[in-house]
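Every protein chain of the complex appears in place save one, which is left out.
A, B, C and D are the chain letters, set down in written order, and residue numbers restart from 1 in every chain.
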Amino acid sequence: MELFLMTLVTGIMVGGIYALIALGWVVIYKCSGVLNLAMGELTLIGAYVSWWLYSTGIPFVVCVFLTIIIGIILGILTERIFLDRLIGQPLLSVIMVTVGLSFFFRGTAMFIWGPSTKTFHPPVFPQESIHVGMLSITPVFFWSFLVVIGLLIALVAFFKYTRWGLSMQATADDETAALSLGVSVRFVYAASWSIAFITAGIGGALLANINGLNINIAHLGLVVLPAVIFGGLNSIPGAIVGGIVIGILENMTGTYLTQIVPGGIKTIVPFIFLVIFMMFRPHGLWGWVRIERV
Amino acid sequence: MDQNGSILNIQNIEVRYHEVILALKGVSVSVQRGRVVALLGANGAGKSTTLKAVSGLLATEDGKVTDGSIEYEGRRIHNSHAADIAKQGIIQVIEGRKVFEHLSVEDNLKVGAHLRKSGSVKDGLDLVYHYFPRLYDKRGETAGFISGGEQQMLVVGRALMTEPKLLLLDEPSMGLAPMLIQEIFSIIHKLNEEEKITILLVEQNAKLALTVSSYAYILENGRIVMDDYSDKLWENEDIKDFYLGLSDKGGKSFRNIKHYKRKKRWLT
Amino acid sequence: MSRVWLPCGHYHQSYAKDQGWWQTPVIKLKMLLLLGIVLLGVPLLLPGYWVGVCTIIGYTAMGALGVQLLIGYTELITLGHGAFIAVGAYTSTMLVLHFPWPEVLVDLGLAYPLSIVVAGLFAGIWSVIFGLPTIRVKGFYFILTTIAAQFITVDLILTQYVSKIGGRAQSIKIPSDAAKIGPWTMSGDVKPYLLMAVLLILMVMVTANLLRTKRGRAWMAIRDNDVAASTMGINVFYHKLLAFFVAGAMAGVAGAFWVSNTSAMSPEHFPWFLSLKLVGVILIGGIGSIHGAILGAAFWVLVGEFLQMGVLPLADYWPNVLMSFTFLKTAFFGLIICAFLNFEPHGLAYRWWQIKNYFNLWPFSY
Amino acid sequence: QAEEIKIGGIMDTSGATSDVGKDYATGMVDAINWINDHGGVNGKTIDYTWFDYGYRVPEAQTKYSMLKRMGVVAVMGWGTADTEALSTTVMEDQIPYISASYSAHLTDPKDSRYNVFAMADYSTAARAALTAWYDKKWPKHPDYGERKPRLGCFYMFASPYCSAPIEALKDQARILGFKIGPDQDVSLTALDTKSQIMAMKKFDPDVVWHGNTSMSAAATVKDAKALDLDATWILNIWAFNDNLHRLAGKAAEGVMGAAPCAEFGQDFKNMDMLENAAKEYHPGTPLEERFKPTVQAWANALILWEALKRADEAGEITGETILKEGFESMDGYEIGLGAAPVSFSSEDHRPTGKVRVQEWKDGSFDTVEVVDLKKRWPKKWADEWLGY
Partner (left out) sequence: MLQTSGSSQSTPLLQLKDVHMQFGRLAALSNIDLTVRKGEIYSIIGPNGAGKTVMMNCINGLYRPQQGDIYFKGSRINHLRPYHRANLGISRTFQKIELFGGMSVMDNIRLGRHIYLRSGVLSGSFFLGKAKREEIETRRIIEEEIIDLLEIQHIRDKTVGMLPYGEQKRVELGRALAMDPELLILDEPLAGLNLEEVEDMVRFIMDVNQEERWRVTCILVEHDMGVVMDISDRVYVMSFGRQITEGTPAEVQQDPEVIKAYLGEEDIYATRK
């Protein structure tokens, strides 16, 4: 029982981290229909920037705040430099640009900060776990979970209640039509990338606090893909639920299945599960259903 | 037609797609403030292209105005960003019923209100629902699932939400039931009269187009081949023959059409 | 999403062209010239290193051709094609090393060629398995299945189970005489290159032919509009699976070819990045065009090589920063991809089409 | 103008393992420069050309063939997959290939004659570390003598590096009389390993092997502490370095590992040489950012230097003479740097059976024991353990 509970809680906590990164992914998809394959690198940049600021002696909270601002600037720059000309071009090209961006970001970050493993010194969060009953939770995870919930509320509200929120979704649906109504697609792109950079920045800063940071953080950008798909590519709550479900699933497999089927099964089971799940819900939990009407 | 008082002035534009396909070969159109101007022509003549050149949407199809100029209220606007053009009040209703398929009907309309001050969104909705009660019934439905004609109403309604100054309508009546066609033209008429919206209209139903417009251009193969006041065109024999179908002695039936083939173009 | 309709099908401008490969003498000459360059020019004139690079280009192109078929012609977005290359590579390795071939076949040097065929078939079938979800899952959601293919095949099955067959874990040693075709052992630079060239030419031919017959058209129809395709009497699901089979088989052959070019097979030859790269290759080359796959592969590999070459001389002047330059290289590579897609969003093949069109219209552009 | 000896390098400074690969590559450049500035190879200078292959096997292959084309007589390599992929080729080309992958698979000359490296292979190191624990720690355990000690393993099943020594480790555990628990799969990029720790707790191990690199090792060690898993941790070579305590903090206390060579800056023979070279040739990189891979690079460079000198003295420098007159004539050659003396023969490319095992204690690495497997199990060493 204890093992089960611990696995569950670990799953939820790790899932929270996944959700954080998945959010950025979903926002970009929701606004431009683009799968952002550079999400891991955005996280990497966020992590490095906040680490770098912190290492100059700025308090962590301020670091995160500054990271957010830098994220917004980077988001706008990314749109201006790399995506502006691609408005109206085939989606796949845009997706490939995100692959190019991933190289670019990674290379640049490594050029600036070097590839060796970095740690927050002194540690921002206490290294000791909090004990709740028989459970034990690492503080960083706890905080990131709270951040995820906060972002969830903020983003859902943004998309539901603001003019831009709606227009951004419209853009993803039909760019040309949105343009014809005066929705500035460049702004939408810039905004969505900024939001993605923000979530990645926060996510990266927290993530770097867990096991330090090096190039491998970028790897997480893909690990969250099942989470995004599970929730439905354009659903914000879906990203969160997806992240958590995948987190739990991974950990449950890790705990109960690895003994029976040895070998890397932990990261693979979510995929197998998802392939089956999609046979019943081809658009994830709450993704837009493909409209096939003639 | 005199150039003064014209809100939109297209001068001798040339448009290319993909840098190699020449779609417009020198088209000049001038639209007077507060008027309805119609653009007629066979398929492929370049009507939609002309509208897209004005609204800036050409860019999304890899098209470009390579020569000539488009002026709106004295400012050159060709090849500027579509969103910027829209902000100046030029709104195009694109052909092909491009609704936001995944959004609800009402959300579609709300996106149309993107450029409006937020307070007046409700007024806009009321106006659209007033003109198209059918949309009111369907307001909660996902736009991708409503019928073709309803989608057509939706794109026209959505354009109205923007409070346009110059409305570029690309085949507004396409796919609408007869009753609605009458309706939509009376709406166009009203918009022009009451809301003082200038309209550049592309329409295949030449009779109706000439009815509501005060001036019209005939486009063939990327060139303007004729332009005149609508009343005059109405009397023109060629127009009667090719666009209005009135020249035949009464009682012509589509059944007998096969017995004669006509092929005439002004200039090719 | 707005779409720009570009010609991404297959063209035959005249009635006669429909019937065969080389219609006019000019085309015939051009094709022969090309064949000459590929089969004789490259191996005889280029230094060995560059022959090796060409081999890599060809290997990449073989993989990319299958991806082109799936993404460019059937719009089944795959991010896991490396898995099928891996399946081919392992099938061939296993067959060559462990299959009890009759002596005669081994002596005649037929074991390896046969293993290529089997590898193709097997990879094709394997690929079909992962194509099955297309019956319900579409669009970007489908890519999850393909990524699953990558992880299940490479990270689970090959790494955990297959690699352990034959003793040493993880990596299977391939003796240099294992890949033998007839009397020739595939070693050195030139022989693998020639094998690659022959296989690639064959694949291009098959793809081109398929695309201009019933099946290929059905694929393109599914790509452009699957609802309409089904009302044309096209069994959409079957054709998607068929596309998977053909693409998988081509990947399998590419993988089997790789056996001749390496001396140990390990799952690390087929990382997920390989799958991603193949998609990059066709995007750069141009979606929906066969020569796009080849041009893209050449671009991708050569840019990497030239960047590498460009860094080398700097080492003499600036040894301190050379290390950091490798990152600039990565960044620069990313920039090139971005810049390329910004200025050529439809790929190299599209520019080719534009130039052709321009010259068609040239003296009289009206 | 003195004669030049062409040496190639295939390094990862931008790929998945660049966090350690860059340091290794830097150290290698230092070492070669230093060699050239200190007499070279009997007066001949080394012309060292290296490429970054981004940890991608096909690239390593083209890079290798480019180096071959340039006429190199030996190659400094990096990862396991690429080294193994090239092992037959280098054997045919007779180009010694000195890798940073210490995979035991490369030590059997029957399969890979031209592969060499300067330190105890992964398997030997793992055996030694476990033995050291058994010798020094187990007797202090309250249950000593009452039951068998228990061993659990954490590693990423899918990674060649991580799973390479597992078989040997378990073999050693059986020899020493351990009870072996179920393995736990931990990804190289794991964030949280609490559930694996919980599962492992059921088995209640006395000693746990962690086979990944420092990041995931730090994660497991931290979680183990949080969940009171009371066992000694033994880490694999690429995890047991200065990063560990930086990442894991207090949890790193008492963690053991094989140290086939010293940390950068530790007080061992020849270490001053490294520090001076680092300052001289890469002044831009502060010494604090240099760590173990630099030392490992030096060790490889130094044995190559020795091999080159021996080959040169024996006559001509070619790949074949470097291997035969150079490496395979070494018997107890001292590298310093905390590494054991190395010997190679034409039947056996295991550099040494002697491994220093250390633990992290009160802010420094303390030596627990130097285990000499070759001496302790001479028969098994000679007959059974080669190549796995």
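Keep in mind that, in the parts below, contacts are C-beta pairs under 8 Å (C-beta built on N, C-alpha and C of every residue); 3 or more make two chains touch, one makes a residue touch a chain.
The shown structure was predicted, so the numbers you read here are calculated from the model rather than taken from an experiment.
Colleague: Could you run through the displayed chains and say which ones the absent chain touches?
Modeller: When the full complex is considered, the omitted chain touches A, B, C.
Colleague: Touching the absent chain in the whole complex: find that residue among C:Ile181, C:Leu200 or C:Leu242.
Modeller: Checking each option in C:Ile181, C:Leu200 or C:Leu242, the one touching the absent chain turns out to be C:Leu242.
Colleague: So which bits of chain A touch the chain we can't see?
Modeller: Residue positions of chain A that touch the missing chain: 292, 294.
Colleague: Considering the whole complex, not just the chains shown, which residues of chain B touch the missing one?
Modeller: Touching the chain left out of view, chain B contributes residues 17, 21, 40-45, 48, 95-97, 134, 138, 145-150, 152-153, 171, 174-182, 204-208, 210-211, 234, 242-245, 253-255, 257-258, 261-262.
Colleague: Determine and list the chain C residues touching the chain excluded from the picture.
Modeller: Interface residues of chain C facing the absent chain: 3-13, 15, 18-21, 205-206, 209-210, 212-218, 220-221, 223-225, 227-236, 242, 246, 288.
Methods note: only the chains that are shown with their structure count from here on.
Colleague: Between A-C and A-B, which chain pair is linked by the larger number of C-beta contacts?
Modeller: A-C
Colleague: Distance between chain A and chain C based on Cα centroids, please, to the nearest Å.
Modeller: Centre separation, chain A to chain C: 31 Å.
Colleague: How many angstrom lie between the CA centroids of chain B and chain D, rounded to a whole number?
Modeller: So the centroids are 74 Å from each other.
Colleague: Residues of chain B that touch two or more other chains: which are they?
Modeller: 60-62
Colleague: Using the touch definition from the top, which residues of chain A touch two or more other chains?
Modeller: Touching at least two other chains: 88, 107, 110, 114-115, 173-176, 262-265, 267.
Colleague: Give the list of chain A residues in touch with chain D in this complex.
Modeller: Those in contact with chain D are residues 2-3, 6-7, 9-11, 13-14, 17, 107, 110, 114-117, 119, 121, 123, 127-129, 136, 138, 141, 207, 210-212, 214-217, 219-220, 223, 251-252, 254-255, 258-259, 262-267.
Colleague: Would you tell me which residues of chain D are touching chain C in their complex?
Modeller: 13-14, 22, 25-26, 29, 33, 49, 51-52, 54, 56-59, 61-63, 65-66, 69, 79-82, 84-89, 92, 105, 111, 157-158, 160, 163-164, 167, 281-284, 387-388
Colleague: Enumerate the contact residues on chain D facing chain A in the complex.
Modeller: Spelled out, the residues of chain D in touch with chain A are 13-14, 16, 18-23, 156-158, 182-185, 187-189, 191-192, 194-196, 198-199, 202, 214-216, 218-219, 222-223, 226-227, 243, 246-247, 249-251, 289, 291.
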